[in-house]
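Omission of a single protein chain aside, the complex is shown with its protein chains in their original locations.
Moving on to subunit A:
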Amino acid sequence: MAALTAPRIGGKPSRWTTTTILGIVGVIFAIPLVSMAEFTLRSTGGGYGFEHWLALIDPENERRYRMLWAGIRNSLLLAPSTVALMLVLLVPTMILVQLRFPRLRRLLELICLLPITVPAIALVVGLAPVYSVISGVFGSSAWTLAFAYGILVLPFAYRAVQSNLQAIDLVTLTEAARTLGASWPTVIIRVIVPALRTGLLAASVISIAVVLGEYTLASLLNRQNLQTALVQVSKSDPYTAVILSLLSLLFAFALLAVIGRVGAGRPQNRTTS
């Protein structure tokens, strides 16, 4: 067979090079994940077993893990709240800018990518006073964090939706629908949203992943979520913290693999211009 293959003239690596590099890097990157799995399977008296996994679902330990479950509940509430906020505020604005104010496109992009330049740890300094006002109005329940998380997901959600917007001709689609007598609500529900479904799905999934992994704002604004609970619980029970970290990472892999399959425009590179 080798004689039949064309001589390699370009920059593509050989099969052997690809396999070697990916193999070595893959094994090195698998070590921490395998170590996590190994760590959770250690039994107290030595040897291996599912002791720590079972302890997690044992009703007797309910009190011990109460804070952890509360944190998970908060995160599971924050994820859809943030997605809703993103879909209600960002997406209509992007559609409107695309259809009516094309000259504002650069400005909108600049705003949406701004959170990359302002790290969460710097933003939280200014968010603390804002949140003392928010607590006055809405109370200090965890869901109020969604307001801040909506900002954190902006760059990710913007890119996902924008790459979908660029791929379709929204203006022509809308005009066609309007000419055929469709009302604006019909245009939005039956033309725009279906045309943007992959972008909206990708934006939602990425937002969920961001929210479930968020620690900085929650911990410094004194609110409980999954990650702050993990840090708290790790101080007395590292096994549980590692089990849940492993599960969360695997869950996030699964989420992102799903969008990879759907083939939506994930943020392929962080282009700011």
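For the reader, a short list of remarks on this structure follows.
Keep this in mind: contacts are C-beta pairs under 8 Å (C-beta built on N, C-alpha and C of every residue); 3 or more make two chains touch, one makes a residue touch a chain; residues count from 1.
The definition used in the following text is that contacts and distances are computed from a predicted model.
Per the UniProt record, the absent chain's protein name among "RNA polymerase sigma-70 factor (ECF subfamily)", "Carbamoyltransferase N-terminal domain-containing protein", "ABC transporter permease" or "NADH-quinone oxidoreductase subunit J" is "ABC transporter permease".
The hidden chain makes contact, of the residues A:Ala142, A:Leu170 or A:Leu212, with A:Leu212. Only one residue from A:Gly49, A:Pro92 or A:Pro194 touches the chain missing from this view: A:Pro92. By the touch definition given at the top, subunit A reaches the unshown chain through residues 8-15, 17-18, 20-22, 25, 29, 31-33, 35-36, 38-39, 88-90, 92-93, 96-97, 100-101, 104, 111, 114-130, 147-148, 150-151, 156, 209-210, 212-216, 219-220, 227, 230-231, 234, 238, 241-242, 245-246, 248-249, 252-253, 256-257, 259-261, 266-273.
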